[in-house]
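One protein chain is absent from this view; the other protein chains keep their places.
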Amino acid sequence: MTLEEIRSRLEAFVPGCHAEIVVNGSPSAQNSLLIDRRHGLQTAMYLRDHPELQLDFCSNVTAVDWPDREETETIKTRKIVDGVEKEVEETKKTTIPGYLEVVYHLFSIAKKEGPVVLRMHTANRTDDVTLQSLTPVWRSAEFQEREAFDLFGIVFEGHPDLRRILMWEGFTDHPMRKDYVPPPDDDLELLAVSKPGA
Amino acid sequence: MDQDLKTELSKHGIFATSFEELYNWGRKNSVWPLTFGLACCAIEMIATTMARYDLARFGAEVFRPSPRQADLMIVSGTVTKKMAPQVVRLYNQMPEPKYVIAMGACAISGGPFRDGYNVLKGIDRYIPVDVHIPGCPPRPEALIHAFMTLQDKISAQHLTGESRPRHLKQDLPSEFPVPEFGEHGLEPQQNDEVFRNPLKVLQG
Partner (left out) sequence: MTQALPPEAEQDEVMEISMGPQHPSTHGVFRMDVRLDGERVLRLKPVFGYLHRNHEKIAEAASYLAEIPYTDRLDYLCSMTNNWGYALAVEKLAGLTVPERAEYIRVIVSELTRLQNHAGMVGFLLQDMGASGTPLMYAFREREKVLDLFESLSGARMMCNYMRFGGVRVDCSAEWLGQAAKVVGGFGGFLDEFEQLLTGNEILMARTQGVGVLPRELAINAGVTGPGLRASGVNYDLRKVDRYGVYERFQFRVPLGEHGDVFDRYMMRVLEMRESVKILEQALRDIPSGPFIDPKARLRGLRPKVGEAYARIESPKGELGFYLISDGSPNPYRYRVRPPSLINLTVLEDMCLGQNIADVVVILGSIDIVMGEVDR
């Protein structure tokens, strides 16, 4: 089944689900399916159990951090400057809000096919970072979702044991985020070099 | 005693030595390492004990799993901040005289992973290190060379006088404080009594 067929069947069979195809610019041509985060679990169960798909093997679960982006747009408008109407260039800055993303690579061992790439976004990077956990569907996501929680801060609802996996329990930062800053005194030698006049 | 006299006597079957030499000879030829492999260097350490490079010839026949029975800790591999308290704890549990070989670039200074948020930039931030072997990973011959350097260091130690080693001086500590897990890293970040901070060295 092509990705377009999967998308239309999903939208037909899972009520309320909104799926769109994200085109991949690289020569690998691995396009992915972006699912809205409220229907992740139902989508996963459909993909795993449908007799024509049988995507029974979830190979890879990746989290990606997309920080807030600023886009500048220059538009030409006519304005009155010093009493004369002139064409002026105005720059407009818009902030595109960032989000955290989880990417699932699914394969079918029964039919020896794949990959089908599934994506889900959180609402934002700050307070609403919850997604549905797909561990009840594919147990291979268990440790990988814990790692996404540990290093990125995505909270997976429905995960049987969501706690930090690679860093220790009292650690408070999410180190793989793009805006993570390591503690200041960690590298004393660099401090010596960067201080002016040292 | 004069070396020529010793050689002359030994030709007649008389073996002359000092207590210090005998003591150090016994110690250096029976150093038992702790089974302490952290990462890739551990595989080269295992290869050193295998049939081709055979570390057992030098007296390191048995690698003891328990720190209470080991003399030498070969820190082979990257020490991460999560592992660092365990390393210091194991070092504290070893009885004196104890030695540390920092094997590989990661144990010396963090190595290729130095930029990592979870990587401790060298185990000498918390415990004293006797021999450093550079390499990534060092060849088994380099580990044997480090072992022989350690043996030379042991045989050069004096039993009396100011320059006697740490295990014979009552006032020097043999256990070092174990770092705690903080919210952003380890606390304290280094042990200033042990760590030869390059910043302080530069400032004089």
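Letters A and B name the chains as they come in the text, with residue numbers starting at 1 for each one.
We take it that a contact is a pair of C-beta atoms (placed from the backbone, for glycine too) under 8 Å apart; a residue touches a chain by one contact, two chains touch by 3 or more.
In this text the structure is predicted, and so the values were computed from the model without any measurement.
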item	value
Candidates A:G25, A:G83 or A:P184 - the one touching the absent chain	A:G25
Chain B residues that touch the omitted chain in the full complex	35-40, 42-44, 46-47, 50-52, 65, 67, 77-78, 80, 82-83, 86, 90, 112-113, 115-119, 136-137, 139
Residues of chain A (touch criterion as defined above) contacting the omitted chain	24-28, 30, 56-60, 62, 64, 103, 105, 109, 112, 115, 117, 138-144, 160, 164-168, 175-176
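Quick note on the criterion: only the chains that are shown with their structure count from here on.
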item	value
Chain A and chain B, separation of their C-alpha mean positions in angstrom	46
Interface residues, chain A side, partner chain B - complex	166-173, 175, 180, 182-183, 185-189, 191-192, 198
Chain B to chain A touching residues, read off their complex	82, 114, 117-118, 121, 181-185, 189-190, 197-199, 202
